[in-house]
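One structure is given below, represented as structure tokens, and several questions about it will come after.
One protein chain omitted, others in place.
And then subunit A:
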Amino acid sequence: MDLIFGDFRKFYEVGDGYGLAQTLSPISPPSQPERLRNFYRSTNFQNVQKDFKYQILYDNSAPFKLPADEGNGWVEVYVAYWKAVGEIQIAEAAANSGHKASWMKVYEAWKELTNMLHRGYMNCNFGSWTIPCLYVVGKYLRVFAIKADEGAASSQAVSATFQDDFNPDSEKNEKLEDAARQLNRIFNLCLSDRASLEESRKWGIYNIINLLFKTYFKLNSISLSKNILKAIRAYRGDMPPLESFPLAHQVTFKYYVGVIYFLEENYVESEKNLTEAWTLCHKDSIRNKELILTYLIPCHLLTTHTLPTLALLSPYPRLQKLFLPLSRCIKKGDLSGFDAALIAGEDEFVKRRIYLTLERGRDVALRNLLRKVFIAGGFEDAKEPGAPQVRKTRVPVAEFGAAISIGSKETMDNDEVECLLANMIYKNLMKGYIARDRGIVVLSKGGAFPGTGV
């Protein structure tokens, strides 16, 4: 108890929000593995209120005096924290001895802590410099909710409903959905703060938004993230610009926004946000950069038809495994190889939600194959010596058909070949037209395959 409240006084005096937040961590620091256990044992249910009150409000050795309402608010917060720590220790002990841990109780206790903290800001004038406490509490609220749901799934909690049908999803993620609601309350707590910007809880908004995004992604309710973005947009006049927030908040936020656009197939916006995240990301956070590239590379493939270089991928073995086989096939115009690579990586691609995007890379592979046919066709016979050479721009459909059939290792009839060619033309990957009567494709003399030099 003395340790924690010693820290409390220390950080409170200097106004160190992140330090203060650490006193509410549910995990003992490595340097003091017994810290939480000792804290829990230092008092009991009967005396906890009184003890903490003494520590926070009446300890004369403290270098400062808290106003009564603020002090009482913190007393409630730490009492709730103490109870939550108790539940955590029970759950951890159970888990260690192989019993079923009740994370449900941990979640409920932690939620109570969240409520107390929320109340502190609403009613007890907690300073805005203490908002890192919200980050820590919010972060673990999500963690405990997930653990609670994992436990509940096996015990099949009986939830009462009057619904016409069962609701399979809410049964599975009951606590996490609840956690999302609590985080949303914190979001509003930050958003609606009317204090002047220097004193505002608005500075916590992006951290909380990132937690919410993370939760919505886990819940598979990504569409709800849109509501958050809408709310932010509505308040943008009163909000400090994103650039003035801590870099960590910015990078995560931009990453999520990029992925949301990615999933909506808005690759241009997605690329913009992901690129910003990429450039701002700390050079040593390999894991985060890897995550950003996971979406930025497919994005780039579709918007600019370019592939990642080996140099770019070299620090990320996982990404190499993910993208290199496909990249090679796209480059060579190897259709059957592309299909095989797509099937081989399907599980991983689907898990990361990039399968449907990568699949469209086949267009680029096909373009490269057709381009080879065009180049192999060679040049028109020069009409007069010395004139610049002109490529043969009239290519029989059958020639493309032969290439596709070889490339995809199955014979394809001419109608289907024409269909693929029509697609290339429609998507501006190839310039020209099909003259069906004559069975030829007439390609543009100036740049039959835009952006590829021929």
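Just so it is clear, a residue touches a chain if its C-beta (ideal position, glycine included) is under 8 Å from a C-beta of that chain, and two chains touch if they have at least 3 such contacts; residues count from 1.
Quick note on the criterion: contacts and distances are computed from a predicted model.
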Fill in the blank from the handout: Among "Small ribosomal subunit protein mS29", "DNA-directed RNA polymerase III subunit Rpc5", "SAC3/GANP/THP3 conserved domain-containing protein" or "Vacuolar protein sorting-associated protein 35", the omitted chain is listed in UniProt as "SAC3/GANP/THP3 conserved domain-containing protein"
Fill in the blank from the handout: Missing-chain contact, candidates A:K50, A:K65, A:K100 or A:R181, resolves to A:R181
Exercise for the section: Could you tell which one of A:A21, A:L211 or A:L420 touches the chain left off the display? Expected result: A:L420
Handout entry: From A:L57, A:I222 or A:L312, residue that would touch the chain that is not displayed
Key = A:I222
Fill in the blank from the handout: subunit A residues touching the chain left out here are 158, 160-168, 170, 177-178, 180-181, 184-185, 187-188, 220, 222, 224, 227-228, 231, 263, 265, 346-347, 350-351, 353, 355-356, 359-360, 362-363, 415-416, 418-423, 425-427, 433-436, 442
